[in-house]
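Note sheet for the following structure.
The complex appears here without one of its protein chains, the remainder shown in place.
In order of appearance the chains are A and B, and numbering begins at 1 in each one.
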Amino acid sequence: MDGDDPRLTYRMARPETLSIVHLDSFSAVYHRASGITHLLAAPAPEILAALGEAGQTLPSLMARLGALYTLEDADAAALEARLDELVACGLVSCEPGL
Amino acid sequence: MGRAVDGWLLASVMRTPARAADLEAAGWTGLIAIARAEQMIGTLAARLQGLAVPAQVARILDDARTSAAQGQIAATWEAEVARRVLSHVGERLILLKGTAFAVAGLRAGLGRSIGDLDILVPKDALARVEAALLDAGWEWVKPDPYDDAYYRTWMHELPPLIHRDRDRMIDVHHTILPPTARITPDPVALLGDAVEIAPGMFALSPLDMLVHAAAHLLADGDLAGGMRNLWDVHCLIEECGTDGLEERARHHGLEREVARAVRLATALYGKEGSVGVVDRIYLFRLTARDEWGRATRPVTRMAFYIRSHWLRMPPGLLARHLWTKWRGGGAGPSSG
Partner (left out) sequence: MRAGVLRTGALSVRHVFSVRVGPVGFRIGSDWRAPIAALERVYAAYPAPHGGIADFSVRLFAARPWRRFVRPAVMIGGDYVLPEAAPLPLAQGLLAAEMGMNLQMALGQRHYLLLHAAVVEREGQAMILTGASGAGKSTLAALLSLRGWRLMADEFALIDPRTGLVHAFPRAVSLKNAGVATIAAEVPERRLGPLLAHTPKGTIRHLIPDTTAVAKMDCPARPAAILFPSFGYARATRAVLPSEVFVRLTQASTNYVALGERGFDTLTRMVTTLPAFAIDYPDTNTAIDQVEAAWAAL
């Protein structure tokens, strides 16, 4: 996706569409809207939580994660890569405009 | 049912569910096999919901309903993913066939099995849409260059794409019949009259849905899946009516096909109508199943297979197409 476009808004799937079971260091996530099961490891659950339903742009998400987890040297490229994975699997949507 | 079992068994139970009460074990077994062969087991299960049936049948139908519901979740999700991708290139998502029925909540979608995602885009947007889909994880199904050139030159859709993670196919159409067909429907009218059925998701107008179903069955296909297709037609007529249908069909050059589809759907699922000799041959072919769900009447099948190619391609092209298929080791119609 064109993650370098600051106008893109990232949104998490609505919480009522998710069933999450913590297994060990992984969590199994059933996405009711797609019928697809995902196995997530950190920091995917943290990113999902920080995104929320309202949606964030990449810069605002960086700021939010920085505040929540006191990230020392937040790496925008790494975060974007994780985000793109979540977009590709459908747990996060990414669309133009707010 | 005093006569040999065929597709009419399924049609009669779909028309009048109460007739299922007359079935004995062998009748049920045959009905279930035929419904599965026609990919209508979920539709049958939805139709018979709430009726008293033998316990074993109740379980089979219950599983079919649950299975169809899950299938529709997956199909609807494919539509949602496509909507997101198309939004990046500024195109509306226009759904065709089963996914459209399901998302719109139409009666034709009840329990219906849905295979590929079929969508319609303007012809001048094809390249953009194709690039966006490839970028989002879809890949070509057929690497064979002949098939690819065939699709691009002669078909009304992109070569089929499959998603590398979800293993689901998408068919991107720019009109509802291939350019080789003698009939050329009006894609601008199809796109112009599309209606929003869910946020950001569109479908053809109900009249165009009927025209498309008829075109798909009678001007494009070899009648495979015809019983299900005509159930769609029957439901659309019941739910949306036929006001203005004749005129719309004429506009697309499909008045004969649409009139026939309406007659066939009525003969199978509606009130007793009048059908002519040619319609009867169609019905004979459409209901060619035995109590094992086997395709019967092979001669009629082959005739319709050749006929369907004739309709879509000028004769010289047909020969070229078949030759390439034979040489490549491909076969004719399956004997299922």
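The definition used in the following text is that a residue touches a chain if its C-beta (ideal position, glycine included) is under 8 Å from a C-beta of that chain, and two chains touch if they have at least 3 such contacts.
Not measured: the values here are computed from a predicted model.
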| item | value |
| --- | --- |
| Displayed partners of the chain not shown (whole complex) | A, B |
| Omitted-chain contact residue, chosen from B:A20, B:A46 or B:I60 | B:I60 |
| Sole residue of B:L191, B:A265 or B:L283 that reaches the chain not shown, by the stated touch rule | B:L283 |
| Contact set of subunit B toward the excluded chain (per top definition) | 3-4, 6, 8, 25-26, 28-29, 32-33, 36-37, 54-57, 59-60, 63-64, 66-67, 69-71, 73, 280-281, 283-284, 287, 290, 292-294, 296-297, 334, 336 |
| Subunit A residues touching the omitted chain (full complex) | 19, 21, 23-26, 28, 30, 32, 35-37, 39 |
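Keep this in mind: only the chains that are shown with their structure count from here on.
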| item | value |
| --- | --- |
| Whole-Å gap separating subunit A and subunit B, where each centre is the average of the chain's CA atoms | 37 |
| Residue ranges of subunit A touching subunit B (in the complex, touch as defined) | 1-2, 32-36, 88-90, 93-96 |
| Residue ranges of subunit B touching subunit A (in the complex, touch as defined) | 70, 73-74, 76-77, 80-81, 84, 87-88, 136-137, 165-166 |
